[in-house]
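Please find one structure pasted underneath; my questions will follow.
One protein chain omitted, others in place.
Order as written gives the chain letters A, B, C and D; numbering starts at 1 within each chain.
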Amino acid sequence: MSVNNEFKPKIVAFCCNWCSYAGADLAGSSRLAYPADVKIIRVPCSCRVNPMFILRAFEKGADGVIICGCHPGDCHYSTGNYYARRRMTLLFSMLDYIGVEKGRARVEWVSAAEGVKFADTMNSFVSKIKDLGENVRLGDIRCKN
Amino acid sequence: MLKIAKKDLASLFALIKESGELYLPVKVAEQTNFAAYEDGAEFDLDTLKSVKSPKDVFFPQSETLYTCKNEGKTIKITPEELVDQPFVVFGMKACDVGGIEVLDRVFLSDPVDSFYAARRAHGTIVALACHEPEESCFCKVFGIDAAEPVADVATWMIGDELYWKALTEKGEALTEKVSSLLTDADEQVVENEKTAIRAIIEKLPYSDLSLEGWNGDAVAEKFDSKLWNELYKPCLACGTCTFVCPTCQCYDIKDYNTGSSVQRYRCWDSCMYSDFTMMAHGNNRTSQMQRFRQRFMHKLVYFPANNDGTYSCVGCGRCVDKCPASLNIVKVIKAFGEKGE
Amino acid sequence: MTTEKKQAELIREISGVEPLKCMKCGKCSATCPAYNEMDIKPHQFVSYVANENIEALVNSKSLWKCLSCFACIERCPRNVQPGKLIDAARQIVLRQKGGDYLKDEEIPELLDEELPQQLLVSAYRRYKR
Amino acid sequence: MQELITRAKELLENGTVARVLGWKIGDLPYNPEPAFFETAESLDKFVYNGFCGANLSKYMIEASKLEGKTLVCLKPCDTYSFNQLLTEHRVDRDKAYIIGVGCKGKLDVEKIKKTGIKGIVSISGAEADSACDTLEIDTLYGKKSCAYGDAMLERCHVCKGKEHKIYDELIGESRDTADKERFAEVEMIEAMSPEEKFAFFQKELSKCIRCNACRNVCPACSCRKCVFDSNKFDSAQKANVDSFEEKMFHIIRAFHVAGRCTDCGECSRVCPQGIPLHLFNRKFIKDIDELYGDYTAGAEAGSLAPLTDFKMDDAEPSIVNERG
Partner (left out) sequence: MQRIGVFVCHCGSNIAATVDVKKVVEVIRSEPGVVHAEDYQYMCSEAGQERIAIAVKEHKLTGIVVCSCSPRMHETTFRKAAERAGLNPYMVEIANIREHCSWIHKDINEGTEKAVILARAAVAKVNLNTPLYPGESRVTKRALVIGGGIAGIQTALDIADAGYEVDIVEKTPSIGGIMSQLDKTFPTLDCSACILTPKMVDAAAHEKIKLYTYSEVEKVSGFVGDFTVDIRKKARYVDADKCTGCGLCQEKCPSKKTPSEFNRGLGNRSAIYTPFAQAIPNVPVIDTDACIKFKTGKCGLCQKVCAAGAIDYTQKDEIVTEKYGAIVVATGFDTIKLDNYDEYAYNQSKDVITSLELERVMNAAGPTHGHLERLSDGKAPKEIVFIQCVGSRCSDDRGKPYCSKICCMYTAKHAMLIRDKYPDVNVTVFYIDVRTPGKNFDEFYRRAVEQYGVNYVKGQVGKVIPQPNGKLLVQGSDLLDNKQILKEADMVVLATAIEPNKDVRKIATMLTASIDTNNFLTEAHAKLRPVESPTAGIFLSGVCQGPKDIPETVSQAGAAAIKVVGLLAKDKLMTNPCTAHADELLCNGCSTCANVCPYGAISYEDKQVNDHGIRETRRIAVVNNALCQGCGACTVACPSGAMDLQGFSNRQILAEVDAICR
């Protein structure tokens, strides 16, 4: 248990500029706390997130990766998140298939108005990653030291 | 001549491992390759040829050369340490040993490759004669005798026993270490085995392959041959032939960013790849034909030209077995032979 | 799960009908030739199932008044297909009773002169095991 | 086979085609190589037998740049790849004269060798027009035999069918070879615990030597320059220094061909280390079928690949956690 308490996961959050990044801003201006382990990368749209980015994050030592975009139907670019949804579904399925723990990568749709949802999502994601522990199955040993 | 029962090999390997790493053919997921022996690993001395040649014991597919780390605004460079512990490679075939000799010519000549030299200095090679050579073998063509490998120790697997003969000082030292497990053996059994092996070798389909015309002087005529234009066509430009080959020695040097440091490493490269020897201006060889030609010209012409006539092919036949497009060095040699070029 | 809830699910399962698709336009009732004979009207069938009020439904006269003419199915603008619901409710009763609702010999006296032949055949096929 | 050669000669001689893309007889009983034939005489070395497993559709990318038409011999499964290349504008239909050749299941010499047969001198029963169920094999160590089915490539056991999806004419008989459930292996892995799955792939991928044979043979991997060879993603690592790189390579490769892979099985056929690479691609095929509706890449030229398409009510990525 004590080990778990000390474990500070590295978490990368890709947020689309129009909804989720703004949702994160709202969480901030509403002073809704979530762990500092989460670091946000701004992308124009969830469809900009290449599976290579996600694998790269794991390679370099991330313990969890979350992709946030506009709710389906609300994409600033009309259809971007629909493509992202298929891509990520397949990618996550493959990660599961090769034995990576379920839940290390996640997609959530967070609108610009959902500051609360953003904070809740990050809280639950961080706690999930803490439960899963350190990412040992994906990751390059060279980056571990 | 000494011997040990096949069933006691596990004890032999355990004993060898007490004083350093032991590399030998290990079966993982149906495939046999040389690997460091660990307890419980399934060693496999029955498969004639490991998929990859054992050259990576001395010349790993990838090895770090040094590490750079930012310390404030300065960079600290830490060279990788050289191998300084003895180790043993068990089960190399005569051709594989021939491959190491080719690598020696490259890496031990001036300037000496310290990483390779360190491994060669600390490694003891126990070679194993080829009990049942296969149709893709053609080591005979390069003057290699599969029946009598020349290494630190030569061994023969005959029936349920492994026959053991030290040939060098290193070999003697190793034999000394494991002498408790070895018993004296009848030299004649081994002689019979050699004769049997050589008889099979005579019957191998490639044994009469002629290398006529392939030598260091043949640069211009071979290079300009029109045959290359036909031969290369099925080539997929993969690196299979290169990576299974016991003599291919080309490597690339690259940097890996670990986040906190940069590791400069080298890794095998393949002249079949389009980015092989890529330079700022582009590439010397712009077509697959040229890259394909390079591989065979190097093995059969350029290398002998620079190494007293030694070919950089040992006839192990791995490329014959593994090429996805069924191309190989034999087909190249034969094609030139047929056309009389 | 209550019995009625189970039955409601069973009816949905047998019929393949999603009662929530109903927009309550009443076109089924408007179109039904046996409307006046029914105590629970075709459009109410849908809401009875949606509300899991199955006891009343299976005990209704309507269950056996439906001619299975499929007019309601044909005309329903939302593809709710109330006729299938009625049919499924009948199946439930039949399964419970474990036998035939009618005996062969009872049928002729119940026959209406004006009933089309096709309906008779269809009725036999449906209610006779 | 003779019919094929005769027809090819005819088409060469009457100028319909400028060259023939087929297989040339090898120097061992089992190693015919893909080859271009430009003259009728050279066709004497043409061969079509059980060892002609190579999918020639990818060679049509280069052949499409040549003058004149190329007669290309495509097996039923190869035609899917050709269609897919056509969809992606990588081959030119007008430059191809497609002879759909019959297929009775293709052989894998590795499978024969795995039964302990070595020193092969000759093999009979692999000829295209033979109806044998057994291969008679002459070796340096005596006569051996092997059931045709046992020597067949994995892909032939889960064959999509012997219908050519695109062709100009058909020559030769086919034989139905499908006798295994296509997704059985994938399902077996799906049923494993995460630890078992990880151990399985770790073991298989530890053999990978990054020779790129799988990629270079793959008709869906038709990129002029692979992303793993360019510096676009800092992904040109080349080495197999750590197991992560193999995972990255094979996952991304499978992802890039997802919805485009025709399951032609060439990747597994050519892997020198015998890694069952088709398990990656087939997983995506299974997922796509289950989540987005049945889709067969290459069944029809011009169809929209599932990853360039969507439905408003597609499954959410969290479905991965919900499924078993």
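Going forward, contacts are C-beta pairs under 8 Å (C-beta built on N, C-alpha and C of every residue); 3 or more make two chains touch, one makes a residue touch a chain.
Keep in mind the model is a prediction, meaning the values are calculated, not measured.
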Kindly name the visible chains that come into contact with the excluded chain. A, B, C, D
Kindly state which of the options D:Lys9, D:Lys238, D:His256 or D:Arg282 is in contact with the chain not pictured. D:His256
Pick from B:Pro79, B:Gly159, B:Gly259 or B:Gly309: which residue touches the chain that isn't shown? B:Gly259
Logged for chain A, residues touching the omitted partner chain are 10, 12, 17, 21-22, 24-25, 27-29, 31-34, 36, 39-45, 47-53, 56-57, 60-62, 73-74, 76-80, 83, 87, 119, 143
Touch list for chain D against the chain that is not drawn: 65, 87-90, 222-227, 230, 232-234, 256-257, 304-305, 307-309
Contacts of chain B with the absent chain, listed as residue ranges: 70, 72-73, 257, 259-260, 282-283, 286-287
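Here is the rule we go by: only the chains that are shown with their structure count from here on.
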Rounded Å distance between chain B and chain D, as computed from the means of their C-alpha atoms: 30
At what distance in angstrom does the C-alpha mean of chain D lie from that of chain C? 56
Can you tell me which residues of chain B touch two or more of the remaining chains? 256
By residue number and range, which residues of chain D touch two or more other chains? 241
Which two-chain combinations touch? A-B, A-D, B-D
Which chain A residues qualify as touching chain D in the complex? 50-52, 55-56, 59, 72-73, 79, 82-83, 85-103, 106-107, 137-142
Within their complex, chain A touches chain B through residues 60-61, 140, 142-143, 145
Residues on chain D engaged by chain B in the complex (per definition of touch): 26-28, 31-36, 54, 59, 114, 118-121, 140-141, 203-204, 206-207, 209-213, 215-217, 225, 229, 234, 236-241, 266, 269-270, 272-275
